[in-house]
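Missing here is one protein chain; the remaining ones are kept as they sit in the complex.
Naming follows writing order (A and B), and every chain is counted from residue 1.
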Amino acid sequence: MTMLEIENLHATAGDAEILKGIDLTIRPGEIHAIMGPNGSGKSTLAGVLSGRAAFEVTKGSILYQGKNLQELDPEQRAREGIFLAFQYPVEIPGVTNNYFLKASLNAIRTHRGEEELDAMDFLSVVKEKMKIVEMPKDLMGRSINEGFSGGEKKRNEVLQMLLLEPKLMVLDETDSGLDIDALRVVATGVNHLRSPERSMLVITHYQRLLDYIVPDVVHVLSEGRIVRSGGRELALELEEKGYGWIEEAGA
Amino acid sequence: MSETIEKLADREYEYGFVTDIEEERIPKGLSEEIVRIISAKKDEPEWLLKWRLKAFERFQQMREDGHCPDWAKLSYPEIDFQDMYYYAAPKPKKQLESLDEVDPELLATYEKLGIPLQEQKRLAGVAVDAVFDSVSVATTYKGELEKQGILFGSFSEAVKNHPELVRKYLGSVVPYSDNFFAALNSAVFSDGSFAYIPKGVRCPMELSTYFRINAQETGQFERTLIIAEESSYVSYLEGCTAPMRDENQLHAAVVELVALDDAEIKYSTVQNWYPGDKDGKGGIYNFVTKRGACRGKRSKISWTQVETGSAITWKYPGCILQGDDSVGEFYSVALTNNRQQADTGTKMIHIGKNTKSTIISKGISAGHGQQSYRGLVRIGPKAHGARNYSQCDSLLLGDQCGAHTFPYLEVKNASSTLEHEATTSKIGEDQLFYCRQRGISEEDAISMIVNGFCKEVLRELPMEFAVEAQALLGVSLEGSVG
Partner (left out) sequence: MKDALQSAQARFLAQATERIPPPAFVELRREATAAFTDRGLPTMKQEEWRHTNIAHLAGIEWAALHEPLAPPRSAIEDVATPIFACGLEVFIDGHHHPELHGSPGASEVETLGSTPAPPALLGRLADAKAHPFVALNGALACDGARVRVHGDDPRAVHLVFAQGSEDAASHPRVVIDAERGSRGTIILDHVSLAGARHFANSVVEVEIAEEASLDLVILQRAGGTSFHVGHVAGRVERNGRLRTHTISLGGRFVRNDLEVVLAGEGAECTMNGLYLGLGEGLIDNHTWVDHAVPHCTSRELYKGVLTGSARGVFRGRVVVRPDAQKSEATQSNPNLLLSDGAEIDTKPQLEIYANDVKCSHGAAIGRLDPESLFYLRSRGIGEDEARGLLTRGFAAEVLSALPEPSLAEAMSAVFLEKLEATGQRT
């Protein structure tokens, strides 16, 4: 079974049509990168996959592991194994990471028919994952993303990913605002999850991230359509020639 | 999101049952005669009757002058003070020798409310005074407390057994002339709780009063007086519930606290009077005057309130910071949904040197709820080095509700520092989406965010109450305190 099958996807935000016919198939174990200039529809695609209310699918279909994704609420998608690493992780004052992550993990475990973890087991699992992304020890007692640096927020996203062990990971510009060291830590975390059962959709503006998370396929998104697909070398070509070239080619 | 909020707002009121018990009532209405009857019922000394009558006269005067307070941002029909009963009490079968002789109906009522009174079942570490309509029906752990010289029980008993204390402090913090509802209460109060902590004693358990309105067309007018002598400490909690009825019932209480040198009083309230139904029918009108006097040096009074009930809430628990270096605190969470209205806040009056006050107020409005924070911070000319910090945040759930902030900051001393901050926002769609993307249901996510919003206040509550308060706020309990 394919992991994700998108056919002729059209989506709008308000009155504006952003996605204008996307076709994309991702099989288990594959890593796909989506590149494109600002405004090409990259984040809209991430939003549509995770079920953001701001976007409306007007045409086409999305099948996730054979299920029609559009029928699922955001939390159902999450429980089914879709994980969105947010471009701008949200701050929630007063709610600790500990409480939040446990609630999240147990909601997903319950859905999978697994037993909920108690506080002790949970903590030992988290501690191990925290090491991978080099999170400070006091993290669990702090409010979600509140007062975090940009790098800490992104690492916190990857920590959640490690903990929840999703099947399809959507990384929305996870590299933005990261210095090279932070980028390396984030990539290490992500690569931990590479496996034949898992797939990833890596959305990025720069090919830099793809040096660390090496994709199987690279797609170029322009004005709401995939205008080119290719191997790893396509990213390098883009880096060299810029997006102007691809836009002309696509037109 | 709005559906979930409606669901949260529509939860059934859990304490809306009525206890079928024979009660005696005095005739309906308010008059000097009624005041005399109440006083006679209690077998009160002459001085107290005189005090009541003065209060009544004052109330009548205020009523004529149209002094029913109208500055609050509340709208409700005029209260007909003649159309209610001022005294209702379960008929005692005989003189009670022990708790086991309390009417089983009453015991069952309190058990249902989660406050078992019987020796073998009672809550560990919490002494409870149970007030049912106009009278106190039982007090637990009295004997144990007395061994340390702590007096705790009904107000009526205190008048009988410790008249010198009552006479000395009654009306000393909230004089009967203080305001319209305080005058009314002073005239017709029927019972309430009294606590006295002697010098140097740290009260070993939580003292608590559970107020229950049961009888129809009856107002509850209780009076609480707590005195903490030098270097003593007490933590006191009160809870309140009432049956679901279509009529509005009046609750007008007065609470007076006195803290002497180095004493500390922590006063917590979980107010869950019947809020009325979805359309605003019925519910308690809650007009309460609560004030603490930090008379002594380095004394401290801390108010924590979780206000989720009542159709109308009008209360401003305050501190008069007389003693040098005394401290006043006010922590409040108020939730208004459906047609509930709340105008609540605090008064911090800085008189002594280096006095300090902190105000943390969290308001949540849902449905058609309207809520105002109204707080006065006054720093007098002699309050050198006084400091205040206030933070008032409002969270809006839904598009029909309102949140308002009215701080009054009056400073007459240049060496003082005062800071007030307020914010109003709605639950962020992005916050909700973030939680849902991690597999957490919308309802849980709202609870989680509301809980996080209130955290600074909830953690001030004693553990026993924190649990109840969180349940009231529709939040799950685990891991959220601390």
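For this structure, a couple of remarks:
Operating definition for what follows: a contact is a pair of C-beta atoms (placed from the backbone, for glycine too) under 8 Å apart; a residue touches a chain by one contact, two chains touch by 3 or more.
Just so we're clear, the structure is a prediction, and the values are computed from it rather than from any experiment.
Note on the chain not shown: across the whole complex it touches B. When the omitted chain is restored, the residue from B:V255, B:I349, B:L418 or B:I440 that touches it is B:L418. Seen from chain B, the chain kept out of the figure touches residues 71, 381, 394, 396-426.
We take it that only the chains that are shown with their structure count from here on.
Chain A and chain B have centres, each the mean of its CA atoms, that are 49 Å apart. Touching chain B in their complex are the following residues of chain A: 50-53, 73-75, 77-79, 83-84, 86, 89-96, 98-100, 102-104, 107-108, 111, 119, 143, 160, 164.
By the touch rule above, chain B contacts chain A in their complex via residues 428-431, 433-442, 444, 448-449, 451-456, 478-480.
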